[in-house]
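One structure, as structure tokens, below. Some questions next.
With one protein chain held back, the other chains of the complex are shown just where they sit.
The chains carry the letters A and B, assigned in the order they are written, with residues numbered from 1 in each.
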Amino acid sequence: MTAAALLSQFVQLALALALAPLLVGWVNQCRAWLSNRSAPPLTLPYRTIRKLFMKDAVVASNASPLFRLTPYVVFGAMCCAAAIVPSLATDLPFALAADAIALVGLFALARVFIALAAMDIGTAFGTLGARREMFVGFLAEPALLMVLFTASLISGSTSLPSIVDTLAHRELAIYPSLALAGVAFTMVSLAENARIPVDNPATHLELTMIHEAMLLEYSARHLALIEWASALKLFNYSCIGLALFFPFGIAQGSDDWLAIALAVPVLVAKLAAGGFALAVIETASAKMRIFRAPEFLGTAFLLAVLAMLVRLLLGS
Amino acid sequence: MATLPLYAQFINLLAALLLLLSFAMLAQRRVLSLIDLFAAQGLALAASTAIVAYGTGQHHLYWSAGLTLILKVFLLPWILYRLIRKLDVKWDVEGLINVPTTMLIGIVLVVFAFNLAAPISQLASTVTRATLGIAMACVMLSFLMMITRRKAIPQVIGFLSMENGLFFAATSATYGMPMVVELGIALDVLVGVLILGVFFFQIREQFDSLDLRHLEKLKEGE
Partner (left out) sequence: MAMPPDSTTLVLAAISAWLLIGALGIAALRKLRFVSRVLFPAGAAVGVGLAVAAFVAIGAPPQVAVLPLGLPDLPFHVRVDALSAYFLVLLGAAGAAISWFSAGYFRSSEGTPPGLICFQYHVFLAAMAFVLIADDAYAFMVAWEAMALASYFLVTTEHRIPEIRRAGFLYLLIAHVGAIAILLCFGVLQGGGGDYTFGAMRAVTLPAAWASVAFFLALFGFGAKAGLLPLHVWLPEAHPAAPSPVSALMSGVMLKTAIYGLLRVAFDLLHLQLWWWGAIALSLGLVTALFGVIFAAAQTDMKRLLAYSSIENIGIIVAGIGLAILYKAYDKPLLAAIALTAVLYHALNHAFFKSLLFLATGSVLHATKERSLGRLGGLIHRMPWVAWLALVGTLAIAGLPPLNGFVSEWLLLQAFLFTPTLPQSFVNMLVSIAAAALVLAAALAAYVMVKFYGVVFLGRPREPSLAYAKDAGKYERAALAALALGCVLLGVFPGVVIGALDPVNLLLVGHSTGEAAGDWLLLAPFGEDRSSYSAVIVLVVIVAVVLVTMQVVHRYYHGRVRHADPWDCGHPLQTPRMQDTAEGFGQPVRQVFEPFFRIERHLPSPFDDKPRYWLKPSDPWWHWIYLPIARAAEFAARFVGLIQQGRISVYLTYSFVTLLALLFFVR
């Protein structure tokens, strides 16, 4: 572990923190274009977060300290996750401390905390949101892990940087198992990031909410942190997807600053394309009934398992 | 692992795609989407056959690829579309078992097929032998689809997609069947669909529905 590696680690984390709201803004803008609305400005999420930080927090009188702690924990878990996912370079010292399984564990940690916080106030919608979130989670989490397992079977490592190293810097090979895993991953990411067809991030109808229903009680800085953490989650998922399925352009090692500098525009371009694709998917599909969600996610899980089987059978 | 030539990797990719499409068909609830999926499967099949032909220099496979393309991507889906429009059937496909359970059975079948194919594919000498398991899995999944569907049209699509699986198995194990056989099968399938189309009209005339449960009444003694 060198100073350069540490530095690239910090650069990457800072970039994630900075770019995450931009990605959300970009997706919202694309969605607006695609549905023929005039688009909100790209920087709206930043302004929202800033505005929320300025406000006085209103906390329900029967909230426990757990409720106020949760936004910080969720934000912390997402920062940790952002530090593991290789977005610019593959030399990440922190990735030694947490591999792909731990990454899924970190996502689960955030989910459990936010669900508990939603139950803390004891309103009907909070518990409803918590229940649905855990419901989506218990199918999405195994599917995500299976996708990562497929990739790690290819590279023989569960460490994300070495997976990406293997996929990016080896002679060109097509992995059919990754194609299956990619479909599964797309489905999981939609569900995990509270996107259509499983959830709708823009909904204001309580009955159809999943993620938003859990946040009804949050305001001001707590809400800002959670919004930022959600943006980071989207950013992390996008980076995982890009790193697994479109791994080109990620710098190898941390000594080559030119490569890292070059990786930034590549990343931005890839994220822009990914965000646009997300907006297209969201616009083109309709929200499912909540009890179709297990079918959707069950399919994702089975596809991921299938990817693993194909990997074992074809060795490819 | 020695890396396979690029064309073989493409074939593997298409094989995975075929499997994916088979699962998608298993999970699909709407008849029209089912037909689209079937057409996509035909396209993947044609592409893989053409790649095999290119990679191995077996030129007769170009012909079968072309035949697949015309028959399974354009002709049959067109016929089915027309049938559906004429019959004006309900769009939703009813299943006998719910979708997740069907998918689970599907996974079990895939494991079974992969194991079944493992010894056979070791005997075969083709580059594409590893995809034999996938081909068998496709056949079984189509069979499963025929079993679990209640309406006539999805059953026919299941039948056709089973034929796709068989065709793919033949290509991957032995670089395809002789041309005569292939032509014969293609003709069979076409005629089969035409006859089934006639049958659909008859079934609907008789029972006012395409639900095959009504055929249960045809047995004796009731």
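As a working rule, a contact is a pair of C-beta atoms (placed from the backbone, for glycine too) under 8 Å apart; a residue touches a chain by one contact, two chains touch by 3 or more.
Since we're looking at a predicted model, the values are computed, not measured.
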Which residue of A:115, A:194 or A:279 touches the chain not shown here: A:115
Touching residue (missing chain; options A:89, A:164, A:278 or A:309): A:309
Identified contact with the non-displayed chain, of A:146, A:164 or A:223: A:146
Hidden-chain contact residue, picked from the options A:6, A:42 or A:59: A:59
Residues of chain B in contact with the chain not shown: 100-101, 107, 111, 114-115, 118
Residues in chain A touching the chain absent from view: 53-54, 56-62, 64, 66, 68-69, 72-73, 75-77, 79-80, 83, 94, 96-99, 101-102, 105-106, 108-109, 111-112, 115-116, 119-128, 130-132, 134-135, 137-139, 141-142, 145-146, 149, 152-153, 156-159, 162, 206, 216-217, 221, 225, 290-291, 294, 301, 304-305, 308-309, 312-313
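To be clear about the criterion, only the chains that are shown with their structure count from here on.
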Between chain A and chain B, centroid-to-centroid distance (C-alpha), Å: 36
Partner chain B, residues of chain A touching it in the complex: 171-177, 179-180, 183, 294-295, 298-299, 302-303, 305-306, 309-310, 313-316
Chain A partner contacts - residues on chain B that touch it in the complex: 1, 3-4, 6, 9-10, 12-17, 19-20, 23, 27, 99-100, 103-104, 106-107, 110-111, 114, 118, 130-131, 133-134
